[in-house]
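Missing here is one protein chain; the remaining ones are kept as they sit in the complex.
Right, chain A next:
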Amino acid sequence: MAISTAASDKAAGNNVFATAIREGLYAGLIAFGLFVLLIGLKTDQNIRNELVIVQRWGLLAIMVVIAAVGRFAYIAYAVPAIERRRAAKAAAPAATSVEESFLKRNLNTIGLAFLFLFPAIVVTFSGLQGSLKWIDNFGIQILIYVMLAWGLNIVVGLAGLLDLGYVAFYAVGAYCYALLGTEFGWSFWILLPAAGAMAAMWGIILGFPVLRLRGDYLAIVTLAFGEIIRLVLINWREVTNGVAGISGIPKVTFFGLMSFNISDENYFGKVLGLAPSGVYYKIFLYYLILLLCLLTAFVTIRLRRMPVGRAWEALREDEIACRSLGINTTNTKLTAFAIGAMFGGFAGSFFAARQGFVSPESFIFLESAVILAIVVLGGMGSLTGIAIAAVVMIGGTEILREMQFLKMVFGPSFTPELYRMLLFGLAMVVVMVWKPRGFVGSREPTAFLYKRKAVSSAFTKEGHG
């Protein structure tokens, strides 16, 4: 008996192996077809500005072999391993109430503590000047996206309205601060709420006509609105200075008490008796965006417990049921649009202050797609999941810039930055196929009957609930 099982196992093993080889060959063939023109032949300009073909058969061969071997390994080793693990899991008795690890229970507290200590840690390890890159390119950059994604989460994750033009509100906020700040010299602290209000107003203006639409159509109309706003910014040259953008946007002051311009009387460093350095401003901005993020999170969490938040989630699950229960869907959708847009506007004015320069370049559709990707990959509705997704996606692509050692592997003309968006797009596909519900797949509902328990997000329609 035992011998025969072993024999059949072996036969099955051979079978898997044969399938794997076949699949690998197919994959190689398809890869050859996909890449033969685009990788094997490169169009290049010669000295007379004519296009010529450069042949790269070596690179093509490498890509084809990678595809074939990868597919082979996946079928021959990865799939059986996954099956075995699944079988083992099914065979083992379901573990009753597993005590969650300390890390898991206190994830939010630890994360917050780390975020508050981050500048201090970086300054300790890499010195004042060395920390600039980490605080600016990583800390501030990621937090801006966290804030944008949390803002969009109100519209997409809570109210279930797919918005592909969120970057329009970001642009409204940024241009609001840029224009009013440079024209009238108004302070950031006045213009921050103004930018938020302005963006919220635009949220209502753009939200009103699209209320009747849902799903894909809504997504496309919001995309159209986002593009219209960008095109107006490009073409309305008298006001926005067109593609050249607006530069010389004033810096944020330390609540009006101290300034971050070295030449000023009340320069931060002078007042506190520190050596002049650009890092103070960055650290200040870091804490500013961190607080703005926390404000977004706080408002989101509180709103979910209010009637309007409940109405959003109900709307997301079933609009018709919602309407028959007497919820005013128009107002509910408009508040979601307006509040989401307001946070976009805050983030926009912060962005303008941080860059000191805005141009329509920064508000392309790709940005909307990136923000939406973060929301969806994080598991719509889950604030922690979205923050993790932002760190992975934005931090990951930023890290590519730092990978100079790749130049030694692929030659000096290799620029890792170029691959940023390629990898980003592929990551969107891979994560979505692998985990359609995002990184955080289950959550506690806001309202519950008798007992609080987490549900798998597969039970809800769009996000979590």
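Simple rule for what comes next: a contact is a pair of C-beta atoms (placed from the backbone, for glycine too) under 8 Å apart; a residue touches a chain by one contact, two chains touch by 3 or more; residues count from 1.
FYI, contacts and distances are computed from a predicted model.
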> Out of "Cell division protein FtsX", "ATP-binding cassette domain-containing protein", "Heme exporter protein C" or "General L-amino acid ABC transporter membrane protein", what name does the UniProt record list for the absent chain?
Replying inline: "General L-amino acid ABC transporter membrane protein"
>> With the missing chain put back, one of A:Glu83, A:Glu183, A:Asp216 or A:Glu361 would touch it. Which one?
In response: A:Asp216
> So which of A:Ala159, A:Ala352, A:Ala373 or A:Ile388 would be touching the chain we can't see?
Replying inline: A:Ala373
>> Across the whole complex, list the residues on chain A that are touched by the chain not included here.
In response: 30, 33-34, 37-39, 41-45, 50-53, 162, 209-210, 212-213, 215-217, 219-221, 223-225, 227-228, 231-232, 234-235, 320, 365-366, 369, 372-373, 376, 418-419, 421-422, 424-429, 432-433, 436, 461-462
